[in-house]
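Complex shown without one protein chain; remaining protein chains in place.
Order of writing sets the chain letters: A and B. Residues in each chain are counted from 1.
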Amino acid sequence: MAANLLEVDNLKTYFYTRSGVVKAVNDVSFTIKPGETLGVVGESGCGKSVTALSVMRLIANPPGKIVDGHINFNGEDLLEKSTEELSDIRGSKISMIFQDPMTSLNPVFTIGYQIAETVKRHRKDVTNDQAWKRTLEMLDLVHIPDAKRRAKSYPHEFSGGMRQRVMIAIALACNPQLLIADEPTTALDVTIQAQVLELMKGLSQKYGTAVMLITHDLGVVAGICQHVNVMYAGHIIESASVKHIFETPAHPYTVGLLQSIPRLDEHHGARLTSIPGQPPDLINPLVGCPYGPRCPKVQARCRKEQPELMSVGRGEQVAACFYPD
Amino acid sequence: MSIQDKNTEMNDSGELLSTAPISSPDQYLHENPLYVDNQEKKPDQQKSLKPFQQSIRRFLRDKRAVISLGIIVFLILLTIVGPPIYQHIGIPYTNDAGKQVGPEVYHNPFRHDLDFADKPISARFWLGTDSVGADLLARLMQSLLISISVATAVEIIDILFGVTIGVLAGYYGGWIDQILARITDVMFAFPGLLFAILLTGIFGPASDLFLDKLPIIGQYGNARLIIVSIAFALTSWPMMARYVRGQTLQIKANQFIEAARTVGSSDFKVITRHIVPNLFSIVIVASTLNIAGTIIGEAGISLLGLGVQDPGSSLGLMIAERAQAIETSHPWEVLLPCIVLAIIVLAFSFLGDGLRDAFDPRSKD
Partner (left out) sequence: MIQFLLKRLIGLIFVIICVTFITFIMGYLAPGDPIHSMMGQHFNAKLYMQLRHLYGLDLPWYQQYFNFLVHILHFDFGYSYKQQQMPVISIIATNLPVTLELGFWALVLQFLIGIPLGILCAIKANTWIDTANMGTALFLYAIPVFVSAVFVRFAIAQIDQLTGAGWPPTGWGDPWQYTWPDIQTKLAPILIFAIGGAAYIARLARTSMLEVLRQDYIRTARAKGLRERIVIYRHALRNALIPLVTTFGSSLGFIVVGAFFIENIFNIHGLGSITMTSVTGRDYPIIQATVLLLTIAIVLGNLLSDILYMIIDPRIKAE
């Protein structure tokens, strides 16, 4: 079996605020294999973005801090690297694209410039002409028509979907091994969403890029991921192949998520199912299972002990629950 | 003169980081730029206060603004009750002609007596005297009275005109808006002080002759203050109108305005009930900062000799009287009004900044 591309062990990222310490990522461990597409799912505030930013070491300090854990990329711990080494890695070995394409590009530089900039930063021996050629290649790759002309245009001349493609072009320009995509399609129209996801899937397959796709939309996950982590309250509460997650979800939260998706074929008048209760308090986490207060199957044990991820008997599927399905 | 850049809206704080504590982790995470999780606002777990009360709370947390407010209130009180009280404090003395001279005389700001010129701080003259023997404290209070009066007059006109026209321009748009834009463009070419120089320069002496017959004005060049006030008012209302117009446009875009309209409220009602109350914050902030500018402006005009005339008092005049001779003697007579002016202006500036931060916390960093 190939060695893992990314191994995150016991990652803890906390934010120190005046109201207290927000434990945004509270002991998270997962792996990504080369070329694999991992989906990270969860509601707002569950820690999925913070996990991604932690891997990129882009957490603002203060007030955030990675307090514990290891982030092993290609066998090396990113937490021990210097700023210089990290800046070498970002953009060339691990790239990230963000949620809002409207604001993620610098408005005063042309998009061609912004793509070429990445190339020139990470490939010192490349001439300006070669960098520009690569830029045009990337634009073609992400299906931006009339690349030569459009490369000299400014971000505000592009639509949201096209800007996100430009972001992908920037991210993949140096052929990274891992692409982290933080809610890349949330801000886009549904039809454009599909296009962008198809693009990402195609490129990942063609170049063997591993993808960590963060989203709150299970439909997105179904389309392109092979493996899924479900997060809640700063923990991973289930991890399984996409097939198992959809067909045989184990954790009650995952079950709840799937049930709450409205379906086109529901009969008229059916009520929408939602998960009752409040989102968890990240400053004062409860003793026991974080999902306990909202869980329909909660027992006494759930309130006293916090469950670790354990096998549910179906292949590699694990869930942090004492009473999984 | 306070600088008002026509393209800079009210958020030019450049202010130090707010001392307001973050009320909830969600609020923090929502505002932290590098932590981008798809946060929705969680329900506010504290008991919710009306926005106005929240603003007051925020304001009270800004110590500098509160202290400034205290200083301003103190100075206003001083100006109003100070002179009568001061003129009763003090022991009468006997002058050369054998007459008794009491505090109501020697604590009078308009009194000249060269026997007591340039005296230092003493029990009789609490802040000393100036080059013609007038008590400096009395003159100071008189100067403050002038400053406050001019500032108040200007601000009243500023608010009346600025708000009315601004709201109309913002609400109706069209030709009112166009005219406002043209007027603002022209007024921007005339900084307040320049216009005041122009007006007082040309009409000043004449006004002295004609207007001093009016009751309150009296002599001492106070008539020119009317012209000065007009000049400042004329040059500041366009700015206020612009702020109000901008704010009106923002409010108008809100859905509750549409709701009110669909229910059938008349324009007048919509404007007075919904829009104007929401203008409160921006008007307060703009006014406070404008007052600071007016006070500086009045002092400046008087310093140049175009405002209050001898033996009247103005902060600017008090500075000018000794400024040229500052190398030779009596620096205190110049430094005192300078310090007082600096304090007032700083107080109004801090107050204005504090009010702005209280009403619109997003404008700080």
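Points worth noting:
The definition used in the following text is that contacts are C-beta pairs under 8 Å (C-beta built on N, C-alpha and C of every residue); 3 or more make two chains touch, one makes a residue touch a chain.
In this text, all values refer to a predicted model and were calculated from it rather than measured experimentally.
From the set A:Thr13, A:Ser95, A:Ser204 or A:Gln317, the residue in touch with the chain omitted from the display is A:Ser95, counting the whole complex. Interface note: of B:Met141, B:Leu341 or B:Leu355, the residue touching the hidden chain in the full complex is B:Leu341. Listed residues B:Ala123, B:Ala189 or B:Ala253: the one in touch with the omitted chain is B:Ala189.
Note that of A:Asn10, A:Asn61, A:Asn106 or A:Asn175, the residue touching the chain absent from this view is A:Asn106. Where subunit B meets the missing chain, the touching residues are 1, 3-8, 11-17, 33-34, 36, 182, 185-186, 188-194, 197-206, 292, 296, 299-300, 303-306, 316, 319, 323-324, 326-327, 331, 334-335, 338, 341-342, 345-346, 349, 365. Although one chain is not shown, part of subunit A still touches it, namely residues 56, 58, 83-84, 87-92, 95-96, 98, 100, 103-109, 117-118, 121-122, 154, 156-157, 167, 170.
The rule is short, and it goes like this: only the chains that are shown with their structure count from here on.
Subunit A and subunit B have CA centres that are 53 Å apart.
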